[in-house]
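Report on one structure; see the data block that follows.
One protein chain omitted, others in place.
Per-chain residue numbering starts at 1, and chain names A, B and C are given in the order in which the chains are listed.
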Amino acid sequence: MTSTLPDLTATPYDVEGVRRDFAILSREVNGRPLVYLDNASSTHKPRQVLDAERAFLEQHYSNVHRGVHTLSQEATDGYEQARTTVASFIGARHDDVVFTKNVTEAINLVAYSMGNAPAGSQFHLGAGDEICVTEMEHHSNLVPWQLLAQRTGATLRWLPLTDEGRLDLTELDAVVNERTKILAFTHQSNLLGTINPVDVLVRRAHAVGALVLLDAAQSVPHFPVDVTALGVDFLAFTGHKLVGPTGVGVLWGRGELLAEMPPFMGGGSMIEVVEMASSTYAPPPERFEAGTPVISQAIGLAAACDYLSAVGLDKIAAHEAALTARLLDGLRRIDGVRVIGPDTTEMRGSAVSFVIDGVHPHDVGQTLDEVGVAVRVGHHCAAPVCRRYAVPATARASSYLYNTPSEIDALLEGIEHVKRFWGAA
Amino acid sequence: MTSTLPDLTATPYDVEGVRRDFAILSREVNGRPLVYLDNASSTHKPRQVLDAERAFLEQHYSNVHRGVHTLSQEATDGYEQARTTVASFIGARHDDVVFTKNVTEAINLVAYSMGNAPAGSQFHLGAGDEICVTEMEHHSNLVPWQLLAQRTGATLRWLPLTDEGRLDLTELDAVVNERTKILAFTHQSNLLGTINPVDVLVRRAHAVGALVLLDAAQSVPHFPVDVTALGVDFLAFTGHKLVGPTGVGVLWGRGELLAEMPPFMGGGSMIEVVEMASSTYAPPPERFEAGTPVISQAIGLAAACDYLSAVGLDKIAAHEAALTARLLDGLRRIDGVRVIGPDTTEMRGSAVSFVIDGVHPHDVGQTLDEVGVAVRVGHHCAAPVCRRYAVPATARASSYLYNTPSEIDALLEGIEHVKRFWGAA
Amino acid sequence: MTEGSNESLYQEIILDHYRNPHHKGLRDPFDIEVHHVNPTCGDEVTVRVKVVDGQVQDVSYDGQGCSISQASTSVMTDLVIGRKIDDAMEKAEAFLTLMQSRGTLEPDEDVLEDGIAFAGVSRYPARVKCALLGWMAWKDATAQAVAHTAEEAS
Partner (left out) sequence: MTEGSNESLYQEIILDHYRNPHHKGLRDPFDIEVHHVNPTCGDEVTVRVKVVDGQVQDVSYDGQGCSISQASTSVMTDLVIGRKIDDAMEKAEAFLTLMQSRGTLEPDEDVLEDGIAFAGVSRYPARVKCALLGWMAWKDATAQAVAHTAEEAS
């Protein structure tokens, strides 16, 4: 199952070559060429990913792990090979990668597993223990910890934000302390674009014996991430944000931690010996993959990792940085537009949130759509961030490997159009 | 997004026409035409399903629910239309259908939600309460309840099996009693093929005020199922067993029950108002679909439902019954072969487990594979059933809409070959 | 699946009501005041209702939100003020049905007047909630006012 990967040796970054792999990008919306700038929400999938999944399904499909017949062996090989590919994409060992439905399930997995840990276990939580997050978390890295706190009696704390859209670390030592059992935070904010100083947070957390979970949903797709270099204990990301399928996410965990963690969901494949009254459980990663896994989605995700590797994550990051700089520059020149989040490219990614004075974000998004420009509007599943910056919602443009400078310009012109249409400024 | 559906008006059951929709069926295995009889484990996907998913991804894909731009509206329409299609496939209302990763997640969802219910809630469980299953459950409908019992202090009980492979209901009134909070059982056993008397069990459970969850993983794909007619409270099934994609399952629940149930996983989309310290939750089905849902998989599943409806579930059931009768007849004529489970077609499906005297099931499966016949061997994620019938494992042949009488004959010849090869009888 | 359409969501009628909202500003006297929020976008509306003899005597409101939520609340006041409660509730039902039609319904101008301008909104599930915010608040307030009056009468 080899797929044709884009040949990018000729030019430094052949964005047109990349675009040809994404059929949907040649669509029109409202009579205009689609300008898709909603990549922080989800990304499109190149034909290499679609082809890989289809070839697998048409030639090698079967359920995995439990059969001796040829298709079952081939499907198992394909699925486990996908795990190897995804693992090496983040510098991890094959056995330390668990496939989930999305990053949300990956985070809930850790939260529920901790909640299931008996007293005495290093994962156990109770009254007096603390869970720490930040004020910039996506709901998927906030609500699971709220629920865990409610179930166990532990206290939820969080690191606040500065006016510039960065973590405020002045109280770090107080907020992350000897009572902290786990610190869960995002590598890159999906609303603000802020990239967080992982090293500083890991150092403090490990100094007080807390575990660290990194929500890498917005980082793994955009720049090279190596779990060992980061020094975190758990890292999670989601397939649909890195040109892969929906329905697949990844939890990576340190092998020795995964080995000690109690199971989350019960069911087929995650067991060892099942009696009617009780069971013993398989080692990781199987222990955490109850039921028939996301087989063809894992194949698709591996193809997505291969695709990004072939294009080159460094090149993608540089390309995005240039687009982000162009966008921030352009926005700075338009009166009545305010960026929510860092307004330089330093330690920030391509997600740029903004508001236009006097025009509700919903109307911004809809009016941009009328000229073919797709941005996301709303609270971006990070309602507390909107509250922090006293906006009901924002519009957010987020570029990716297939976006072009002229698309950024189309957005900027679109914003002028929005202002004219709504008579703002 | 209309797909070409097979024209089956001409003949009563055009199995050759159906087979042409499944590319993998023309594969060879070990130099022989593939005879795929592992459908109880997973099924292949017709081009209509693959095409529907791909067309959606190449023309309308985006994340759902949270956007105002055109692609996001179209993707939301597609996803919610898929929910409607799947709902009507089982006679349910749109809002009562929750998309999950597989049936295993669907069952864990109910078990965890009950575990999360505060004292006083109808879902709450504690010491003195009982959870009831049967001895023929798939691990996915057993282990989640073991874990729930461990978490809550409730007691797990089960209905035993008769020597003929049926539920032994002589003690029904004792086992399902006033302390029973939920009765969870399978519609059709994946190992024995037994179809259970849902009406009898529902009547008893409801008489004592217990909820009923039906594991329909092996029934919804094979014959018409209507949630209202069944009278159960929850019903769950899985996409990959009904010619749909992996990575998608369904939980159906009575609207008024879903409305009262606490959430399972926390994250994006399942919330209403999120503050840092706590949140309120969206109504069902969103409440139970945390994070980016299994978008394109739901589209694929709806296409699978449409495909099965176009072929006709009644016709499929009749076709399977004929194949099953042929297989049971054939097995009866071979010395040294024992069927584990009912040996007539009465109240049984197409999954037929058997053992051959003197040949280990693993060797049976592998030797059949050498002549191109794919059956599953092992405990089929129902280890207690093997223990009950004192076999280490079984070989299991399970036919579906695309199998033919001559494939059954190939299996029967294969079994003779196995016996010769291993010098048995 | 609906293909993107060239017809703008923002009909002139909607823009007019957004720029020059009718009956806006909270007024006395009133029986009941309610405050509704659309959690997905933070839109808010406060609605006051005065009911006399089975009739909607006055509706006043204040709020913030997108053009759709503001304009539809303005249209709502035009449609219900001065009307018998039953008639007004029928209008609300007609508007709700239109909003849930996903672009498939031809609205009745005799019933919905300026409200027909919102037909296109029903093609945008994400905006339907905006269009219904004021209406839902009014229905809630009116139901409470009726219950309240009934209580006082008994």
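What we mean here is this: contacts are C-beta pairs under 8 Å (C-beta built on N, C-alpha and C of every residue); 3 or more make two chains touch, one makes a residue touch a chain.
Just so we're clear, the structure is a prediction, and the values are computed from it rather than from any experiment.
Interchain touches from the omitted chain, evaluated on the whole complex, reach A, B. Checked against the full complex, the one of B:H187, B:H379, B:R396 or B:K419 touching the unshown chain is B:H379. Checked against the full complex, the one of A:Q48, A:T70, A:S219 or A:T324 touching the unshown chain is A:T70. Within the entire complex, the positions of chain A that touch the omitted partner chain are 1, 60, 65-68, 70, 72-74, 76-78, 80-81, 271-273, 280. With the whole complex as reference, residues 29-31, 360-363, 366-367, 369-370, 377-379, 383, 386, 392-393, 421-422 of chain B touch the missing chain.
We adopt the following convention: only the chains that are shown with their structure count from here on.
In this assembly, the C-alpha centroid of chain A lies 31 Å from the C-alpha centroid of chain B. The distance from the centre of chain A to the centre of chain C, with each centre set as the mean of the Cα atoms, comes to 38 Å. Residue positions of chain C with contacts to 2 or more other chains are 4, 39-40, 124, 126-127. In chain A, the residues touching two or more other chains are 29-30, 362, 366, 369, 377-378, 383.
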